[in-house]
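A quick write-up on the structure given underneath.
One protein chain omitted, others in place.
After this line comes subunit A, so read on.
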């Protein structure tokens, strides 16, 4: 491996540069567009040097857009808030439901436990619309259509399997003897769970929660089908944005930048756990 020729090193360098350009260019470009006015965006050839403006961001944040034909209301901040609220609450619910279940699956081989765990896993791979389309009809009857409650419930389809399978792996990594020793000391299973198992699996639980957050945030189809404009997260809101008249391309770019920043930041923070999370605990990074 050490005897690499100069030619090979140059070729590797070129290949890596191309890879970085391909994967980074769209993000950099949209980021640049978000600081431009429509005038500079529409210039051909595209400009690399321009006078940056914050106007797109102020328009989004104040929710007021001045156009030639008058002032336009943009509900983007509402979408952003919906994304935050839906993702945070869904993850909290999934942790509350999923962590005890993960502990049960890791520690007790009870009848049907593997079947149940795999059924939960299979949700991750079933087509979303298979469940969503009948659910729209049910939700209308139950009055759950376009409610946060209904959406958070459905978001469990993404969050629960992820949390269950990752956290289960972390519980399995804790030697059972530690827990036995504590229980022989006269503590209840609950005290053991709270004082021994939870703290030891803590980092794994945190990572699973962050990942579930990212997946919930990035979800598109659930809210597209089940939510109207006032409950829609950014993924759906931004799409409605591009078709509405009078909106400028700079504002769309700024909306995209604001929408992807939280997940990108979290991913950088949790990157150590990403491999394990993305493979549902099958590959350790």
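What we mean here is this: a residue touches a chain if its C-beta (ideal position, glycine included) is under 8 Å from a C-beta of that chain, and two chains touch if they have at least 3 such contacts; residues count from 1.
One rule holds in what follows: contacts and distances are computed from a predicted model.
J.: Which of "ABC transporter, permease protein", "NADH-quinone oxidoreductase subunit H", "Glutamyl-tRNA(Gln) amidotransferase subunit A" or "Cation acetate symporter" is the UniProt protein name of the chain not shown?
T.: Its UniProt record gives the name "ABC transporter, permease protein".
J.: Of A:162, A:201 or A:238, which residue touches the hidden chain?
T.: A:238
J.: Among A:55, A:72, A:92 or A:128, exactly one should touch the missing chain; which is it?
T.: The one listed residue touching the chain not shown is A:128.
J.: For the chain left off this view, which of A:10, A:27 or A:54 is in contact with it?
T.: A:27
J.: Touching the absent chain: which residues on subunit A qualify?
T.: 1, 12, 15-16, 19-20, 22-24, 26-27, 29-30, 33, 41-46, 96-98, 100-101, 103-105, 107-108, 110, 113, 116, 118-123, 125-135, 137-138, 153-154, 156-157, 160, 164, 169, 172-173, 180, 183-184, 186, 188-189, 214, 217-221, 224-225, 234-236, 238-239, 242, 249, 252-253, 256, 259-260, 263-264, 266-268, 271, 274-275, 278-285
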